[in-house]
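Working notes, beginning with the structure itself.
For this view, one protein chain was removed and the others were kept in their places.
Going by the order they are written in, the chains are A, B and C; count residues from 1 in each one.
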Amino acid sequence: MAELDVPTANGRDPRSDRGALALAWFGILGPPAAWAAQLLLSDAFAEVGCEAGGFSSISLVLIAITVAALAIAAAAGAVAFLQLRRARSSDDDPTRVERVRFMALCGCLSSGLFVVLIALGGIVPHLMLSTCTSP
Amino acid sequence: MATATEARLEEIWAEEPGPVSWFTTGDHKRIGSRYIVTALVFFFLGGLEAALMRWQLAQPGATHLTPEQYDELFSMHGTTMIFLFITPLFTGLANYLVPLMIGTRDMAFPRLNAFSYWIFLASGIFLYAGFVVGAAPNGGWFAYPPLTGPIFDPGINMDIWSLGLIFLSISTTAGAINLIVTILKLRAPGMTLARMPLYVWAMFVTAWMMVLAMPPLTYANVLLQLDRNLGTHFFDSTAGGDPLLWQHLFWLFGHPDVYIIFLPAVGIISTVIPTFARRPIVGYPYVALATVLTGIIAFGVWVHHMFATGLPPLGLTFFAAASMIITIPSGVQIFAWLATIIRGRKPVVTTPFLFAIGFIVVFVIGGVTGVMFASVPFDQGVTDSYFIVAHFHYVLFGGAVFPMFAGLHYWFPKITGRMYNETLGRWSFWLIFVGFNLTFFPMHVMGLLGMPRRIYTYPPDLGVGGLNLLSSVGAAITFAGAVIVSINAIVSLRTGAQASANPWGAATLEWATTSPPPHYGFASIPVVHGRDPLWEQPELASDLTLTDGREILGTTVTDAEPEEALAMPEGSVLPLLTALGFGGVFVSLLLGSVPAAVLAGLMTLAFIGAWTWRLGGVPA
Amino acid sequence: MLAALVALTDAACSGPGTMTSAEGPGAHRISLLSVGMFAIAAFVFLVVICFLAYGLFHRRPEGSGGDPNLNDHGGTRMVLLGGVAFPIVVLIILFVITLVALQAQAREDTGSHVFTIDVIAHRWWWEFQYPTQGIDTANEVHIPTGEPVLMDVTSTDVIHSFWVPKLQRKVDAIPGRSNEVTLQADTDGTYLGECSEFCGLQHAHMRFTVIAESSDAFDTWVADQQKVPVEPTGAALAGQQVFLGSSCVYCHSITGTNASGTVGPDLTHVATRTTLASGTIPNTPEELAAWIQDPQSIKPGTQMPGSALSPTQLRQLVAYLEGLG
Partner (left out) sequence: MSVAQAEPRGARAPGWWGMALFILAELTLFGTALASYLYLRFRAPTWPPPGVEQPDVVLGAIATVLLVGSSLPMLWAERGIERGEAVRMRIGILISIVLAIGFLGIQGYEYATASFSWRSEAYGSLFFTILSLHGLHVIGAILIVGWLEVRSFAGHFDREHHAAVQVGALYWHFVDIVWLAIFAVLYLSPRI
C-alpha cells in the first residue's frame, strides 16, 4: 500500500466500513428501486387486468404494491437520516465524514422525492379513475 | 527535479512519430479531439438537411423536394443530430476532459477508447451510405413499424438505419463502460464522491444511462431486422405480434436518450457558470443528486410518447406522474445556477458565459412546455403536431447545442492552446440566439394551428404560411451564426493569442496542466483536498510521479484512496482493425451475404484474439 | 415570449385547425388546460428571468480570482424553495386537474352514443362506415350537431392518427387494434381533420372533413347515401361502360354495378363529396379529369395508377361519376 499523507483505507475495521457503505447506497438507490418496481408491476397489472376483462380486485393489488413501495422508500429515508445524524457527531477524518454526510443527505432527498412520486403515481389515480375504464 | 521527471515522462508516454501514430494512438486527448471534429462534420450535414427542409416548407405547396427526398431528409436529420452529432461530441469532450478533471493521465482502457471512435466513424459512414445509393433511411428517427416493416418499406433504406444503429451501439456502450470505469477507479487521491466536479458527475450518470438504454434499442432493431428479412412476426398484428411492442422498446431507449443528450450539457453549464461567477456552485449536493435522479427517473417516463395510442388511461397516469416529477431535479439545477450568479461576484461576460445564459433562457421555455405534455389530455391534443417540434428543439438545440457552444469556446484554449476571437464569439452568440428563437418559437403557434409533423408540404388555407416563412428565415440566421463559430475556430487555430494554462481562472484540475496538455497529462498525480482544487490549493504537485513506465494510479471507488499503480498499454493498430472487421460484418449483413458475414466475423475474432492476447496475464 | 405565444395564437384563430378555438367538448377540455398551463408557464418563465436579470446586473464588488469560501447559505434556501417546494405544489395541482380531465374523457367514451362510425385508415385516405345506417363513404364524415358519436378507429396497413383539432383529441389508428373516441360538435359547420402520424409518402395529403349538421339535415344526407344510384343515360351511360371496362373496378366499388374493389374509396355517391383525393383537390369535373388522367402528378406515390383514356372516354367517365349524386 502507498505510504502517503493521504487518508488511506487501513486502520479501520473493514466490515463495519462496508456495512456503512451498503446502507449509504441503499439510502440513495433504495427509493428509486422501489418506485421502478411499483411502476412496472402497477402498469403490468393495469394493462393485463383491464384487457383480460378487468377483475375487480385489481385496484386492491395496485394499492398493495404502492404501499409496499412507499414502505421501502421511507425505510431508506430513515436509514439515510440516521447516518446523517451520526455523521454530524463523528470524529472520523474530515474527508471521509464529508463524503458520508454527502451520501446521507442524498439518501434523504432521494427518498423524499420518490415517496412523493410513488404516492402521486400509485394512490392519487385510484381516487379519481375507476380502475378499468375501457381504452 | 520537475523538468527531469517531465523529460522522463515525455519519453515514456511518447508515441511513434509521423502518420502511423494517427492509426495506433490510445491518447485520450487525440481521440477526444477526433470525436469532436467528426461530430461537428455530422453537425454540418444535419444542418444542411434542416436547411433543405426549411427551404421546402418556406411557402405552402412548394415542390422543391419530392416526398421521397423530404422523408429521407427529415429521417436523416433526426438520426444524424441525435446519434451522430450530439452524443458522440459530448463523448469526445468527456474523453478529453474527464481524465484531466479527475487528475489522471488517460482513460481506463485506451485501446477500447480508440476502438469506440473507429466504430463511431464507420457507423456514421455506414448510415450515410444510404444517400450515395439513393436509398437513405426514410422512416423517421423513431421508425414505427408496420410503416418500416417488410411490406410497406421493402427497400434497403430501413435496413441501413437499423443495422447502422446496432453498429453504433457497440461504440456507445464501449465508450460508456470506459468512462464509468475511469471515473470509478482512476480519481486522484482525496477526490471522494463528495468532491467530484459536477461535469464528471454528469458524464458519470450519462454513461450509466448509455449502458442501460442502448440494449432496448439494439434488441428492437434486431427484432425489426428479423421481421424485415427473416419473416418473423414481432410487429405483425395479423400473427400475434403488436406494433406497439416496437414503440415500448424504442421509447424505453428514446426518452433516456434525450437525457443522455441533456445531462452532459448540464455538466458543462455547472462548470462554466461558477467559473465566471467567480464562486463555487451553490448547493453542490443538490445539483449532483439532481443529475443522478434525472437519470434514474428518465427510465420511467417513456409511455408519455404513446399517450395517443389508446392504452388504458389508468396505466398512463403512472407515467404522467413520473413525467411531472422529473422536472423537479431540472428545476433544482436551474435555481442553483441562478443562485450561483446572484451570490457570486460581478460575472465576467465572455462567449461561454453568454451561451450559458442563453441556455438558461431557452431551456426554461422548453422545460415549461415539456411539463405540459405530462398532462395526458393536453398531450393527446398536441402530440405529433409542430408544437412538439418546437418543444424538443428548445430542449435539444437550446438545451444541448447552446451548452455545446459554451463548452467548445470554454475549453478551446485548453484543447488547442490558442484563445478564440471574442468579438466573433459574441457575434455568433447573438446570431444563433436570435435565429434560434425566430426559427422555433413560431412552431409553437403552427402546432396550435393544427400543422401535423413530417408533412412535406401544407395547403395555404391552414394559415401557417407566414409562420413557416418566418421560421425559414430564422433557420438561415442560425446557420450564419454557426458558420461564424467555425470561422472563429479556424482563424483562431492559426492566429489566436497563445493561451495560458488557466485563462479563465477556473477551479477544476484540467486547468492545472499546460494548454494543450502534454501526452502524460500530469507530471505528478495531484492530491485533492476540496471541490475546487485550483482555488483552494495553489500548489498541486505531489510526489506521485509514477515514472516506472506508462503508469496511472488506481484508487478506491468512494473515497479515491490509492490502491496500486496500473500499467497502461502502448498504442496499437488492433482497435482499428477490429472496428474494420465489425464494419465488414455489418456491410455483409446489409448486402445479405452470409458467407461474407462469417468471413468478416472470423477476421474480427482473430483481431480480438490478438488484442486480448496479453491482457490480464504475465506481463510480456 | 409566452405572452407573444398566446397573442399569436389568438390572432391566428381563423385557421381551420386551430385547437384553441374549440367547437367540441373534447377540444374545450384541451384548450382550457392549455390556457391554464400557458399562464403557469409564463409566470415561471418570468420568475426565472427576474432572478437572472437581478443576478447579472445588481452591483457588487468585482472579484479577480475565484473565492472558494463565499458561503451559499441564502442560495440553498432559494434552490430548495424555487426548485423543489414551489414546483411540487404546482405539479400536484396540475396532476389532479389532469386526472379530472381524464375522468371526464373516460366518462365521455364509456357513456351513451347516438351511433357508431367505423373509421378505417388506408394509405392515404379515410374510410367511414356507418354500420347502423349501412353507409360506406370516404374522406367526409357527417355527424348530427350536439350529439356524441362513437368513432371506432383502426387501420388496414400502417399506423395513422385520427385528429380533428377543433373537436377532439387525436387517437392513433393502429392495425390489429380498435381505439374509441367520442366525436361531438357543438355548432353546425365543417371541421378540418388530419392524419397526424407519419404514414409514408402522402402523409401530408391525408385530410378529411367533419360536417356537423342539424339532425334532419343529417337524416336527409343518410337517406341520399342509402339510395342506389339511378341508371345513367346518354354520356353518363357511355361513361359507365368505360368505368366497367377499365381497371377502376379492381380498386373501387359502386353499388348497383359489379365493381366491388375495396383498395380505393367507394364511389357510389362520389358526386356528393366536396373534395377529392382525401381533401387534396376540389370536386370539380376539370380536377376530377386531371386526377383520373395522372394522379401521380397531384399525389406522387399514391396507389392509384394513371389511365390511358382518350379525351372522349375521359369526358364520359367524368360525366358518369359526376352523376353519382
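Everything below uses one rule, namely that a contact is a pair of C-beta atoms (placed from the backbone, for glycine too) under 8 Å apart; a residue touches a chain by one contact, two chains touch by 3 or more.
Keep in mind that what you see is a predicted model, and the values were worked out from it rather than measured.
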| item | value |
| --- | --- |
| Among B:134, B:155, B:592 or B:609, residue touching the chain not depicted | B:609 |
| Per the touch definition above, residue among B:17, B:61, B:595 or B:617 touching the missing chain | B:617 |
| Touch with the omitted chain, as defined above, among B:361, B:566 or B:580 | B:566 |
| Among B:39, B:108 or B:314, the residue in touch with the chain that has been omitted | B:108 |
| Residues from chain B at the interface with the omitted partner, ascending | 108-109, 112, 173, 176-178, 180-181, 184-186, 211-212, 214-216, 218-219, 222-223, 226, 230-234, 236, 239-242, 245, 248-249, 252, 543-549, 551, 553-554, 562-567, 605, 609, 612-619 |
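The working rule: only the chains that are shown with their structure count from here on.
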| item | value |
| --- | --- |
| Furthest chain, CA centroid comparison against chain A | C |
| Rounded Å distance between chain A and chain C, as computed from the means of their C-alpha atoms | 44 |
| Chain A and chain B, separation of their C-alpha mean positions in angstrom | 29 |
| For chain A, residues contacting two or more additional chains | 116, 120, 124-125, 129, 133-135 |
| Junction residues of chain B - those touching two or more other chains | 286, 310, 313, 317, 321, 324-325, 328 |
| Interface residues, chain C side, partner chain A - complex | 88, 92, 95-96, 99-100, 102-103, 106, 109-110, 179-180 |
| Residues of chain A defined as touching chain C within the complex | 116, 120, 124-125, 128-130, 133-135 |
| Chain C residues touching chain B - in the complex, by the definition given at the top | 1-2, 4-5, 8-9, 12, 14-20, 27, 29-30, 33-34, 37, 40-41, 44-45, 48-49, 51-52, 54-56, 58-68, 70, 72, 74-76, 78-84, 87-88, 91, 94-95, 97-99, 101-102, 105-106, 123, 157-159, 161, 163, 165-166, 169-172, 174-177, 179-180, 192, 194-204, 300-301 |
